[in-house]
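For reference, the structure discussed in these notes is given below.
In this view, the complex is presented without one of its protein chains, the others remaining in place.
And now, chain A:
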């Protein structure tokens, strides 16, 4: 009598309906679909140069989306990443041009590596501010990061009075040259930013799957109360995800400034929305507990290829926005339909077995 649920569970586990499988692989199918479509519709789409260029575009969003994925898995949201991109770009630009004036007649100039590290630290600190607001002061993530969005953007504008820091070539005598390497450099034929993306993505995927912290991130998003009772340090987990998100945003700030060899304070506006879109498209559940780094990366590629491909086809940017929005909505609708279908199949089997 009591083994009925177990039997039903086995039946549902082995239930491999074609529709369900297709729905589960939807992001991949979407990726292949856009690739096939544009390689037919847009000339030169499949050329190596174009693919690399697109990858560089996609990488920027992919960094933000990875940080966003962890945040969303814990059940939060980080609206401040776009502003952190802008502010971190300004920090890097300022340090290349001006160094830090010690107010005693000396100015310290840092080399490029040090500048990169300081910029990353700034991103992490802003993430920590988000985390503290959310864990210590109990501000809802949406509001806390919305506040930080404005503060960080304001600081970015203040840092230069709204002007661009131009021409970040640096001076050889100060040792500040070489800032362009991140954005324009290549290793083994691939752009440096792609290599960084690969490293960070592998690290994040490993963290999610094989470390206690990763498990805890999912547990907090799945059921915060249960996680707390199981001894998970919920506040520390939340601090981490916002700091990691800030770290990812700082990387993007560095890469963009380095590509342009200039820092503009408005850089990164509305990037947070693209990041959320990529995460959601990749199967991350906004209610927390579900999501993968791999899915998010695929999601970022779908969005990136879609917009670049449409540009190559000469579709107006207004239509691009409409199409992007529709794709996101469809993705989430399919996601919901899949969950419903899956649970209904399981329930019906159990009812019959009972």
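Here, contacts are C-beta pairs under 8 Å (C-beta built on N, C-alpha and C of every residue); 3 or more make two chains touch, one makes a residue touch a chain; residues count from 1.
What we mean here is this: contacts and distances are computed from a predicted model.
*Asks:* The complex lacks one chain in this depiction; which UniProt name from "histidine kinase", "NitT/TauT family transport system permease protein", "Molybdopterin converting factor subunit 1" or "Erythritol ABC transporter ATP-binding protein" does that chain carry?
*Replies:* "Erythritol ABC transporter ATP-binding protein"
*Asks:* Check each of A:39, A:211 or A:316 against the chain that is not shown and name the one that touches it.
*Replies:* Of the listed residues, the one touching the omitted chain is A:211.
*Asks:* Which listed residue, A:227, A:248, A:293 or A:306, touches the chain dropped from view?
*Replies:* For the chain that is not drawn, the touching residue is A:227.
*Asks:* Touching the missing chain, which residues of chain A?
*Replies:* Answer for chain A: residues 1-6, 9-10, 12-13, 210-213, 215-216, 218-219, 222-223, 225-233, 289-290, 343, 346-348, 350-351, 353-354 touch the chain left out.
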